[in-house]
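All protein chains but one are shown at their positions in the complex.
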């Protein structure tokens, strides 16, 4: 595939941390794409607090521990990962790079990082799967058209995806003011190709004084716990729910036979002034009592953030914007580099806190 | 009516939230009018904290709840409202738009929002009432001339106002330094027309070393609980007190037979360094124990703020500056848009926290 | 007396609060005088926190209280004051205005405010006393020359000063870096005239590696509780200690027969990172149990600050920099205006919290 978009030919030494990709990415992205990828809901307080909450946590170093033979490997649902860092589902990656999700899956394979492919990927899920040499999971938005939803799940299974990640925190889009102000719309050539042919809801007539959402067709068709049970029965894959921020929802998910939970506030893109994900992880971990693995996304910008999430109860984390900015700035090598930077920082944090393996990372390593 | 003041002909896409009206309003208002409407008492700490306190509260989302058939309707004093958002009493609206309160009541009627008309409206209360197709309440300052005060109440009743809102937190004007520095004075053509013909106090001779207020005629004539009892007996309308910030005052109001309480610090315009209204709502709700409905104003800039106020004990909120800035920028359509924006944000917040109706919005949806 | 220094001929409307005098004062003062008057010790954290701590306190308004016949009068040591605001001792006032302390005492007399005259006044204490028509107190630094100290006390008594304020928090000067950087030195014509003829300590030879202060003659001569007992026995005037920040020191002062305590950190000019004065007032009030009156200085910039200090245990406050800046900007009228502004703000705060007299101002009016 031919790439009209400039990428960094060589990664400059000035990129020493994943945040350093941001200005390069901004320069290479349209204002609209930047607003879509970098923005969040409303005043973006949750977007910022996801990061700030990690910075507020303190790490407790330990001296002179035995460190030989250490590693960062883990196993989830019988799948092996080299590091506890997965690529989060992000829609429409062709917005930032002409190869879109194909560049990302190439990078994920190179660094052996798990990747979660979005329902709204701009490349067909089967095509992504054909390029993968690393575990792929499929992120599912339950569509108003349930039959189409079932077919999506079946396509993902057939293509070799190894887990189903059901997003449960977005029955409506968030009000992303930055996007609205930028006049964001998908450019020609970028679309949710996996949703082609799906029945859509009739357009809503928005009369002054009328309700906007409640009582309308979109929310009447929003997924509920019944739909989750239906999905659970529909597939042999492990099913995770993504978007849990409340211990009651976590308990219910476990009771419904769900295999894993991703603590997420959708990267601050849905409901502003939600807590940071790392702020609720512990209470959710207490509710789940280890019965299913917890993952977390939102605000991970450093290997020390990965460490903190693991210390407070996550088995692994997902990163979104960091690799998208790496992709925008430098293509697949940028994505590789982002994962490597986070992993190197995680390893240094482990060494300096005396942790040989991920299992050594516990709550005593973190304080407030 | 002819409008010499420019308004936005079409609302630009860059206005995605009510705060986006502010720069447009500022540009269209005189420096003096801006100081009057946007400013607050002294250092404006309470003015800012009213907003900041909402931002400090965290919303707890819930996943996969049943949302079909939801709505935002409520009933107060037998009156039905489409959404729990009323237009707060704001004086002298001709300062910001040539149609003043008439534009506002047109907008309120269009979006079926309740409106509280100020004693100091720049349009006769009867004329506003003739244009209304939505519930109107009348805000009353108890005047030193109690006979005139009685007549005002009777005029409001006769004109069809459906509740009386007695302001109890302003026996003296706040020291609004921003106004003073701007040299604010009412321009020609803008006056408190409803107070024409009222007896006023003799001017105070301000000698160096003398007291400014205490011991003077204004405070000697300031309203007390006795005046409230007199008002309560005077009218058949529901009576609300506006400006309660202390649980003891709320208890006393209930004991005096008052029908409703508006938790308010006068938009930060009277006594600086008071708490934010949302900070005291819960203790007032505990004192009132549901015996009368609570409303709240001060700092509402987002539908999530409306949600938070309802979660912590309010039945509805009032907004002031946001619609004034909409009025200044775009006339009646601007006011409509402001209400619609807040309502849309409220509905999204309800959907993402699993609330079908206002009754579902409770304290478990908010944390600190 | 001829005044070569320009003062504001008329106070402009843009001065609506005491802080508004600051830029005018700065413009009229030399860089060195500004550094001396506006600056504090080291990083000036305590200087700033004195003010910030007041802003952090919240006032609780009360509605519909009886306010007629109110006033701000009080009595201290048998002396009557129109308002609980005294002018704090500030050295070398000729640095900011050619009339120096004579302009200040004129203003104090006009607004009937108590004034505390500094040992380091740039006008003879007797000359100030001759111009006074308001209670004067004398601030005393205990000098290494105790005999001279005794004579100072006797001169103050003879001149009609009505109380002795002994500063106890400055056995050494603070390290006021701002002054040092500005190269502050007293200009010709400004000196501590009351100290003329006093024996001074021999100069210290400052060899590298030697101690700077401890073990030197200055600290060997520093006043102790024994000196305070000597002073207490020496005079028939009420004796206050100024500079108490610890409850143990307050208890000791009461036990030593002291008549009043001024909670003060020397305006942030001695030891940086001390607490704000308002932060320690309550614990000192608990230690003193009402046995002697407490006063407070440091950080008062608003009438609401005066109110808060009274609510938490002070009988009155002293202000320093605010009146000095009024003096620098506008001479005696500026000092008058500063007191009037603070008093007006205090009266509004009293009216809006339902306090008729100072005795009504109690701890329930303030929260954190």
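Going by the order they are written in, the chains are A, B and C; count residues from 1 in each one.
Everything that follows uses one rule, which is that a contact is a pair of C-beta atoms (placed from the backbone, for glycine too) under 8 Å apart; a residue touches a chain by one contact, two chains touch by 3 or more.
What you see is a predicted model, and the numbers here were worked out from it, not measured in a lab.
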item: Neighbouring displayed chains - absent chain, whole complex; value: A, C
item: Per the touch definition above, residue among A:67, A:158, A:201 or A:229 touching the missing chain; value: A:67
item: Candidates C:83, C:162 or C:274 - the one touching the absent chain; value: C:274
item: From C:70, C:223, C:238 or C:260, residue that would touch the chain that is not displayed; value: C:223
item: Contact footprint on chain C, counting only the chain that is left out; value: 42-43, 45, 168-172, 174-175, 177, 180-181, 183, 208-209, 211-215, 219-220, 222-225, 227-228, 241, 243-246, 248-249, 265, 270-275
item: Chain A, residues in touch with the chain not shown (by the definition above); value: 13-14, 16-17, 20, 54-55, 57-72, 82, 110-112, 302, 304, 336, 340, 343-345, 347-353, 356, 367
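By our rule, only the chains that are shown with their structure count from here on.
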item: Between chain A and chain C, the fewest steps along chains that touch one another; value: 2
item: Classification of the chain A:chain B interface as same or different, half of numbers criterion; value: different
item: Rotation, 0 to 180 degrees and nearest 5, that superposes chain B on copy chain C via CA atoms; value: 90
item: Chain A and chain C, separation of their C-alpha mean positions in angstrom; value: 60
item: Rounded Å distance between chain A and chain B, as computed from the means of their C-alpha atoms; value: 42
item: Overlap residues in chain C, where contacts from two or more other chains coincide; value: none
